[in-house]
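Below is one structure; the comments refer to it alone.
Every protein chain but one is kept in place in this view of the complex.
Take a look at chain A:
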Amino acid sequence: MHLDHSHPGPAAVSADARRPDGARRALRIGLGGPVGSGKTATVAALCRALRDELSLAVVTNDIYTREDAEFLLREAVLPPERITAVETGACPHTAIRDDISANLEAVEDLEDAVGPLDLVLVESGGDNLTATFSKGLVDAQIFVIDVAGGDDIPRKGGPGVTTADLLVVNKTDLAPYVGSDLARMAADAKAQRAELPVVFQSLRAGSGVADVAAWVRAQLGAWTA
């Protein structure tokens, strides 16, 4: 979805599609989902898959550490100046939904410092199934769950599972070990999401993040069209 309203004045106010200098800003994609489902791993894999074709940056929202940012730095998925951590005051969903100002500033500072950027990935600090991103912060959002968190999560629904632009069911390699029924998860997700897309992935096996990367490319195509 495009946010095309714009405000006059010397600095962007909210989710303006254009930067103060009139150039189109980077597409912003949010990654939310429970703690440990594989958001940071997906961000890292996306960076590796896309960094040669796109100008990328990442904002992490850690709950009480900078671990996600530090993991990405350690893995050297991007140069350090392209990764920023936002502190969330023990309330990660507030920072991505109710009070997005710190995240907007982080995104804009990245664009100023290392731009122009094509894509900014915003990872939420892991939270519960109700945490979704504000449309004032991101243009599209991915909700990441995993098969080990219980195969009834798609059935339970909730805003993330039901409304995210893309649902990723991660760690399919673990399904046999935790007794998760992937066919049932797929059917439940379909029932909750109708036509909205779902990707089953394992970052440890098969084609890894390829399907999600293809979805991101399609979003970017629509954004720049």
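The criterion applied here is as follows: a residue touches a chain if its C-beta (ideal position, glycine included) is under 8 Å from a C-beta of that chain, and two chains touch if they have at least 3 such contacts; residues count from 1.
The rule is simple: contacts and distances are computed from a predicted model.
S.K.: Which of "FAD:protein FMN transferase", "NAD(P)/FAD-dependent oxidoreductase", "Urease accessory protein UreF" or "Heterodisulfide reductase-related iron-sulfur binding cluster" is the UniProt protein name of the chain not shown?
M.R.: When "FAD:protein FMN transferase", "NAD(P)/FAD-dependent oxidoreductase", "Urease accessory protein UreF" or "Heterodisulfide reductase-related iron-sulfur binding cluster" are compared with UniProt, the left-out chain turns out to be "Urease accessory protein UreF".
S.K.: Which candidate, A:21, A:98 or A:195, sits in contact with the chain we can't see?
M.R.: Residue touching the absent chain, from the options given: A:98.
S.K.: List the residues of chain A that touch the chain left out of this view.
M.R.: Contacting residues on chain A, toward the hidden partner: 7-11, 13-14, 63-66, 87-91, 94-95, 98-102, 104-105.
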